[in-house]
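Just one protein chain is left out here, and the rest sit where they should.
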């Protein structure tokens, strides 16, 4: 149980190291009969591709996804969907500077201590590259959710202290940073240029919204909708925090303000506000699901840092090569993917809730 | 899978409704040979007992825990530990005002939509009372962790806009609010009195610290230490956000600042700072684990709120009776419990990591 | 993970020792809206009650089941159903003869070696008494399955070398041995009387049949219908083998004989024969599910047996007191229970198989 399996019914297993032969994912439990083509998945892969964003690494990976199983004549068959991505860019490099040295802010030290062995080439299993497999699985989850009318949108809310103010989702595609506010994106770009020139890196916040969830998705105690999402998102490398709806601001509010009053419109439950972020008592409440995740600055920087070797001696390290000065824009699609996988699973689990619906199903 | 089972090896199943006969928990997978007495658990139960805190509900529950199985001659046997808590305070009340009406900010509406039936007495399964069972399980997890030198401390960091400034853990026991700063606690008490007089409620933040974790606890991909804690804590009723180390502030930082440089002291890995909050790449990094959870204001307030009935009609509701104007102080021990359960599980999982250790174990 | 949790969606956790305060079960994931009363469960408990069968132990347990949670106004609520059974018969006995001695054929030695501690009173957790909790959970599973038209019947097929020949299910209730053939039951009774007079015990075979399963229940690879049933049934204490349909005889057959040819009748798939026992490729095939389980003779016998102490010395033991000379008749309802729990789980899992059905469900 090295923790590479996620989900209960819609179960995703990722595998592969940053600089190994390949990486991939197996999805066990995707319902049969969903139309699925490689281009459905490729489209999502391309959104996190290095180089698609100016501030992403220049590593030239094609990231071409291949479906190896679970799809027949263009449709899912209900059996495991195996997706693979060969690593193109495996030219032998000189890893001598990191082979025996733990990079600050990275998983290197934990890995070495836990396992006594470590694939030091580019982060191995703890590389951001592992998220490519999550994006592939997320693309499949999205196809499933689309059939049920659920749609997920994430975007860069802020980079450093530059925040998107007038949110217009359409503008996400118009700038390099997936920011729904072109003016803010311009400012953020300048901030990033400055950080790069200082051999430094920045953090930021991603906001994610899901529409179309029926009321009651999520389970009442440990497997609440928000608890499940919290795990899914915090499992993404650089995430240091997550909040739902008003989040940490709710801690400063009052019950009379923070409660969202209900009313009915066209036979549907509505709320006058959405402080809750679409989740009440662990269940979706009919409003848009809204949450934000905080990402720390990329730990790989080309400055001298103090650190230790794997034999316990003090040393210094400079991490050369070009590195993303920020992970946020490329992580947007990863946040969507983990959200999609979680919602897909919870919507399947939810089907067991009521005997009246189960009887109808089996009649 | 109504989601009332938590954990992989150290597995906790809670059951019971707020106003049913009893509630309890079964722990499957607690190692054998740990000394365990009812008073070990009772001590923790008393920390969340209604009435132990001025701002807690006045419901007089004895909350007397009973061990029904899994302990023999004062020691755990490795078989399921069943703990039960009878509900004393079951006097028949008049629930007519909430039987068919959904309270804003509560799980009522989600429950009714999901299951088509709802134990409307005091929140049923979604009542804060369910956390009593978590606290009982947490007490057992703490006994286990104590054997391994791991210690957990949570406290009230803030209530509304009043924050503990000069943190002194000892002072937690000296005020009613589990606040490690008596001066701040006094201010917060006034704030709460004001809120109560206005029939309103407040939110706040709990901070939690765990010491003594060896390096490498947590699994590299989905079951990261922080991801697992994030789920555990967000599954507590009123939590709206969680952050580790610098958390959301890390999004405003730079790599050169946020990275914690390593050094060695007395043969042990140390860090010059702890921006990470003790977790790197999903593994414990040898520093103190530090996280904060934001709690929303108690949704039950004695003010008129707009809402709907279970047949979809608009109405208003006033929730009478005394309710906690804040959940934070009583939730402190719940946060500790969920942390303990999660760490116990991850420390057992971690034992499978390396063949050299496994061979030693079996030789 | 002491292995006391069973199932994926319909999840059953049993707890309790033979001579502890109580034993019980928590069912997490039972759908809401199923009518459930204590007498529904008690009826099944009474079928395995000691003393209800002449050849069962004379221990006078009332085995009165109590519902503690998960049922409101006579219906399941979708939250965990906690069932408890207090041990009445806890008079202090003299256990000195077994406290430090391992009984041959029992779990004593394994328990002591694994855990280093053992509740020696009457077998503790490994006592047949643990199955009472399974029967209680099975009663709930049966109520659920009844709603879907699935019905399970088990009976004593043989005791020693006496086998039911002309099977008539009605006769099960007419003799003490749950044997569907009164003539065979009479012979078996004589055999048991003889075994008892010789201070010996006998084994036997239980056959189980389930009707009404739709085609396709069970998952194609590891979680096949028969594989899942095999685990469920082999987890019952004295079971030493299980076979489906023709079972071990199929190993002596030919493909041309063993294959069940298909045909259609009234728009339904039929088979000319049922050598398969109702399961093909891991899926229910529309025919009756049929399997048999072999039970070893009760290991507790009042004869001198060679054994060892818990400090590794050779010794002898005579197990006094009245013990069941056979477990089979009382195990019939346990076999039904484990079958019901397994089928309930697989029928819920099956609901995620196809997008067309899922879309209908959510529309």
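For reference, chains read A, B and C in written order, and residue numbers begin at 1 within each chain.
We adopt the following convention: a residue touches a chain if its C-beta (ideal position, glycine included) is under 8 Å from a C-beta of that chain, and two chains touch if they have at least 3 such contacts.
Remember, predicted model here, so these are calculated numbers, not experimental data.
Judged over the whole assembly, touch between the missing chain and the shown ones holds for A, B, C.
Set against the missing chain, the residues C:42, C:176 or C:258 yield one that touches it, C:258. The set of chain A residues touching the chain not shown comprises 1-5, 8-11, 13-17, 20-24, 26, 28-30, 32-33, 66, 68-70, 72-73, 75-82, 84, 114-119, 124-125. Where chain B meets the omitted chain, the residues involved are 8-10, 29, 31-34, 76, 78-79, 144, 147-149, 214, 220, 347-349, 351-362. With the whole complex as reference, residues 1-6, 8, 14, 102, 104-111, 113-116, 125-126, 130, 158, 160-161, 195, 200-205, 214-216, 218-224, 226-228, 230-235, 237, 239-248, 250-264, 267, 269, 272, 275-277, 280-285, 294-301, 303, 305-308, 312-314, 349-350, 352-354, 356 of chain C touch the missing chain.
Quick note on the criterion: only the chains that are shown with their structure count from here on.
Of all chains, the one whose Cα centroid sits at the greatest distance from that of chain C is A. Chain centres here are Cα averages; for chain B and chain C they lie 38 Å apart. One finds 44 Å separating the Cα centroids of chain A and chain C.
Counting partner chains per residue, chain C shows two or more touched chains at residues 8-10, 29, 32-33, 76, 78-79.
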